[in-house]
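Here is the structure we will look at.
What you see is the complex with one protein chain gone and the rest in place.
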Amino acid sequence: MWNLPPSDSVLHVLSLVAVAAQGMTAALAAGRRSMDWLGVCFLGCITALGGGTLRDLFLGHYPLVWVQSPVYLALAGGAAFLTILVARLVHRLKTAFIVLDAIGLVVFTMTGCDIAWQMDASLPIVIVSGMVTGCAGGVLRDVLCNDVPLLFRSELYASVSVVTGLFYATAFGLKLNAELWTILTFVLGISFRLLAVRYKWEMPKFVFTGDEER
Amino acid sequence: MWNLPPSDSVLHVLSLVAVAAQGMTAALAAGRRSMDWLGVCFLGCITALGGGTLRDLFLGHYPLVWVQSPVYLALAGGAAFLTILVARLVHRLKTAFIVLDAIGLVVFTMTGCDIAWQMDASLPIVIVSGMVTGCAGGVLRDVLCNDVPLLFRSELYASVSVVTGLFYATAFGLKLNAELWTILTFVLGISFRLLAVRYKWEMPKFVFTGDEER
Partner (left out) sequence: MWNLPPSDSVLHVLSLVAVAAQGMTAALAAGRRSMDWLGVCFLGCITALGGGTLRDLFLGHYPLVWVQSPVYLALAGGAAFLTILVARLVHRLKTAFIVLDAIGLVVFTMTGCDIAWQMDASLPIVIVSGMVTGCAGGVLRDVLCNDVPLLFRSELYASVSVVTGLFYATAFGLKLNAELWTILTFVLGISFRLLAVRYKWEMPKFVFTGDEER
């Protein structure tokens, strides 16, 4: 998720922002369940780094990012802890958070695609890798908070990740200018996500009420 | 779970059927929680391929099956999506589904045993590998749907997997005719599961009502 080449510094900085942002939103979820301070930090780490961890396990991409650079644990856990202190402020900054969370989704997706691509994965796996990196952390957070994952029920989130990944992966296939394409993908992804939140775009739902037998 | 030798074509076709069937039953569970269309497809993939994925992670068996052959993702997700369109029909075909699900359980168990065996695992691990492959997908489905896993509470399911694995693994130990034994195991496993459903065979339950302290 984050072991980008040093030259790719914009994406790297954005991914640090994304890790912190996801740690902070996880802290709010933890606070709603009255978790203790250490639990808040754990949930921050699991949410921010869980997607990249699952991707690395699936691809056999060792060492895991946070094992190699434990600073990511400190960043995610520290951001979560900070949130305890500034919870009221964070709450008021809801709009800022929606933007940060969108940055996280898009940046994680792009770095997930990068890593799969570097491992010579096929195109579908590049996109799945982006999606797992972008979305799985939130699923883990919801499972640990004992919820049906929001990902499966709410505004376009995974869809944004899929579209971002498809658009980004096209560049790999077409061997286009990488920097330009990175910026374009970023703008597209963020815009798509923010529009989805603003106008409450949702996927159609599948409602099935057959009796509860297997 | 599915990277069988090409010659073993019956088991291979059955495992494709099993992936689709598990994707479809997962879709019904998703519909009961009003998940959106993409969530339905995800849950289908996680249910149908989660058992094999966990087994591969435990055994260090890389690349994962669906990473190597992403067509399995398309099959599981596609079957889940199709279920949205034909939900009423699927519901009426409940008996067909019970059979398909039983095929999935037995075939996944056998392929799980095969893979562990090819990796020179010991006999207990061969059986555990079959059980994880056959049963873990349903556990993941129930966790993501925010249920206590059915596996732990319902008609014989894991037990069928254990018995199937034991019977199948005996052939490995005795170096019996592989094809004949495959067919015998398949018939035994399916029959056992269908009889368990038909006559509501259940394991005894452990009910403990001590106070809720750790």
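Read from first to last, the chains carry the letters A and B; within each, the first residue is number 1.
FYI, contacts are C-beta pairs under 8 Å (C-beta built on N, C-alpha and C of every residue); 3 or more make two chains touch, one makes a residue touch a chain.
Just so you know, these numbers come straight off a predicted model, no measurement behind them.
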Check your understanding: Of the listed residues A:16, A:143 or A:194, which contacts the missing chain in the full complex?
Key -> A:143
Review point. Can you list where chain A touches the absent chain?
Key: 25, 27-28, 30-40, 42-43, 53, 57, 62-64, 67, 70, 73-74, 84, 87, 91, 94, 98, 101, 143-146, 150, 154
Practice item. Touching the hidden chain in the full complex, which residues of chain B are there? Just list them. Key: 57-60, 121-122, 124-125, 128, 139, 143, 146-149, 151-154, 158-159, 162, 202-210, 212-214
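Simple rule for what comes next: only the chains that are shown with their structure count from here on.
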Review point. For chain A superposed on chain B via Cα atoms, how large is the rotation, as a multiple of 5°?
Key: 120
**Study point:** Mean-CA-position distance for chain B and chain A (Å)
**Key:** 29
